[in-house]
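First comes the structure, then the notes that go with it.
In this view, the complex is presented without one of its protein chains, the others remaining in place.
Showing subunit A:
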Amino acid sequence: MGAAQAKPIAAGRVAGGRIGERSALAQVGHAVVAGAAGPLPYAAARIDGFLRAVRRAPNTEGVTLMLRSLTWALALAGAAFAAAPVAAQDGPLRLEITEGVIEPLPYAVPAFVAENAAAQQYAAEISRVVASDLSGTGLFREIPASAHIARVTSFDAPVGYADWKAVNAEALITGAVSVSGDRLTVKFRLYDIYSGQQLGEGLQFAATTASWRRMAHKVADAAYSRITGESGYFDSRVVFVAEAGPKDQRQKRLGVMDYDGANVQYLTDSSTIVLAPRFSPTGDRVLFTTFETGFPRIKLLNVASVTAQLLPETPGTMTFAPRFSPDGRQVVYSLEQGGNTDIWKMDLNTGQSSRLTNTPAIETGPSFSPDGSRIVFESDRSGTQQLYVMSASGGEPTRISFGEGRYGTPVWSPRGDLIAFTKQNQGRFHIGVMRTDGSEERLLTASFLDEGPTWAPNGRVIMFTRESAGAGGEPRLYSVDITGRNLKAVTTEGAASDPAWSPLLP
């Protein structure tokens, strides 16, 4: 008990700490169910007596409170895809990733005010995580504390707009932290410096000290959402495959971490090959492929209890490439029998499965549309890997990819508007996006080997695997905006592959 044992997390923290965090999160969830805090799991409370709780209607709030000096960010986020030139299909290396570079919005996030001694370390760490989240998007640029003129020593003191304007801050985030026992409370406000007023109402999050990073992400999500009009994605997790050892004897195990690489927890050991985990729509379960029986099979893992079970299977077949339906009740996957791979669907409650494609071609990588009505998948029925869309009940598919090269690993955006994919052309690999009818294809990356895109919960950022060439080659995780900007590596302890993003946590 107490903050002393639950100090902000350092790298290499032992598993005991993570288990502690997990139970802390569980407590938060329980408190919400039992409490009268309304629909917001983190008990977002009004500080200032404003009229609405922002998170109940983030989009309308964001739009209505949008201020002139901040509107560019929304305009960018909304228009960039349509406005930017579509990548021509005749030149894979013509990357537009440096085009359309915009001036990030300057903001300041002075160290949050510690309202008691126990909160001191958390206050500083939380404001750093908020800054890391926002600046990490490439849409925002932090004005360093060394440049600040104003000092925020009290959360409720009036904001010195002139001082912030003088250092060119357009947005200001202030916050305060208090700790009581293992209970941590974070308050924050967002200000538009140029219009000289608060942007949205103040919010408060409360949970255990072990969840301090999640609360920082909540603050950053709220700020991001208010400024861009988009929902955020910082309070989310990524399940992935951690890799170690030489290329011909690579050891693999499942890991789950915060979206920014912090708080890694391993979900399997390295005793067998595991591949391509995928989160359930609520983030409570993970489907993945394991060789533990000696043959590729699909396993369903409960993240909280870290227990897993193999899905039922017909002997003599291989099953892989699983993905949940949007309601979490079904799994769409590949089943190989006699050398032929088709797409199947299984009801997780009954174990009943049905076949959705039936051709001699390789059909894999199925992914549901967010409304559950359609499935995008890859097939080489035309002679090379291409993307197809079919009804969720099967039937004749429509081919949607027609560019040069091969297309695989399609994943439907959570917004429903785009499909991300891996493209191979002339010895290079790309991550790209296209409309769901195949139009407006854009390649976002190029390298020796990029593959396996996964969408951020807000459909604005894609994470993927990038593997380097040669005997010493190894995979790492990268992320990139759907505009092709802000390509960057995700920090992991070692080699990592096959990321899958969770939904935004409740």
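Just so we're on the same page, a residue touches a chain if its C-beta (ideal position, glycine included) is under 8 Å from a C-beta of that chain, and two chains touch if they have at least 3 such contacts; residues count from 1.
The criterion applied here is as follows: contacts and distances are computed from a predicted model.
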Chain excluded from display, named as in UniProt, from "Peptide/nickel transport system permease protein", "C-type cytochrome biogenesis protein CcsB", "Peptidoglycan-associated lipoprotein" or "Carbamoyl phosphate synthase large chain": "Peptidoglycan-associated lipoprotein"
Candidate in contact with the missing chain, chosen from A:T409, A:N458 or A:T492: A:T409
Per the touch definition above, residue among A:T174, A:S369 or A:Q424 touching the missing chain: A:Q424
Touching the absent chain when the full complex is considered, from A:L301, A:A321 or A:I482: A:A321
Contact residue for the chain not shown (choose from A:Y266, A:F295 or A:F402): A:F295
Option touching the unshown chain, where A:S334, A:S413 or A:N458 are the choices: A:S334
Residue numbers in subunit A that touch the chain omitted from display: 246-250, 271-273, 275-276, 291-296, 315-316, 318, 320-321, 334, 336, 338-341, 362, 364-365, 378, 380, 384-385, 408-409, 422, 424, 427, 448-449, 451-452, 467, 469-471, 473, 498
